[in-house]
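A single protein chain has been removed from this complex, and every other one stays in its place.
Entry: chain A
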């Protein structure tokens, strides 16, 4: 008997995942010429030469085999030393640090390591586009807690507490946040810590933008009293060290959690790319000066760009970190999608509509100011012309 033909081989879970809202704008922007893109989620710097040179040397010397599953022991030691120096958190390099393929993989591992079918994971919106699908793929249920532009996208702890149920396993927080640039204050971190302890929750702290913080000293979630034991710290080299294409991140967590993540990693990934790990080693040993230089450069552009947006009538809070401005476009009466699409077609400036980062991003657009000053000036000129025509 002939077997019945399947309608599709694709799993139901994957079939039901929403396509990324960014994809459509990428396709549209790619089809046009002369576009100035403020839609780029990565630094405009090329990786420092000393880092590239160290990786070239590793290749020349033939370091092309696998490393330990958890990553080069000396790199894990440097990561532990870096976390101690920078954020005053202690992790044992042998058992509590894992080198991953980008911070994205660290997030994926963290979720797969902790979620039982049906467990709830709270996300703070607007949020990075990957959190929700990663929770779903891990078999969990994403629960969105919204923050509001009127409140400068500050965390509303009362709302957060209301979202907690008996099934809640973890909260994902990203500070500085993509797309809003908001940095969690000490009070917010303390409140979050109290809540996590009261309800026995884990916090997955995405601190990939921690190096790009412009006011005051950065406090890591794991550095808050009592939180090290219930935090999975996720970070990497992409943003601060301008190493996006190297695909290198890391996770630090208490041994039990980290070893669970390592278990998945050793089957699914084996190890992160070896030559990239040698580059990262150099980044941690000598990169601090270059990072400071890049941070200063972003801060100046942030100040200029955000002041100019406000001046042209797109209200925007001064973001404390990352390299995104998240202005409101509500005065124009357009939706985020309409605004972004018309701006792209009429003036050839690409921005990302805020609603792709969740419902509470509606009425906003994400503009990256990681572009040359000339490009920013030209983009602002075009945006001003666009607004004048509306």
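Note that a residue touches a chain if its C-beta (ideal position, glycine included) is under 8 Å from a C-beta of that chain, and two chains touch if they have at least 3 such contacts; residues count from 1.
In this text, contacts and distances are computed from a predicted model.
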Options "Transport permease protein", "ATP synthase subunit b", "HTH asnC-type domain-containing protein" or "Tetratricopeptide repeat protein": UniProt name of the undisplayed chain: "HTH asnC-type domain-containing protein"
Of A:37, A:67 or A:231, the one touching the omitted chain in the full complex: A:37
Residue of A:270, A:307, A:345 or A:390 in touch with the missing chain, whole complex considered: A:307
Residues from chain A at the interface with the omitted partner, ascending: 20, 22, 25-26, 29-30, 35, 37, 39-42, 44, 46, 128-130, 178, 296, 300-301, 303-304, 307-308, 350, 352, 373, 377
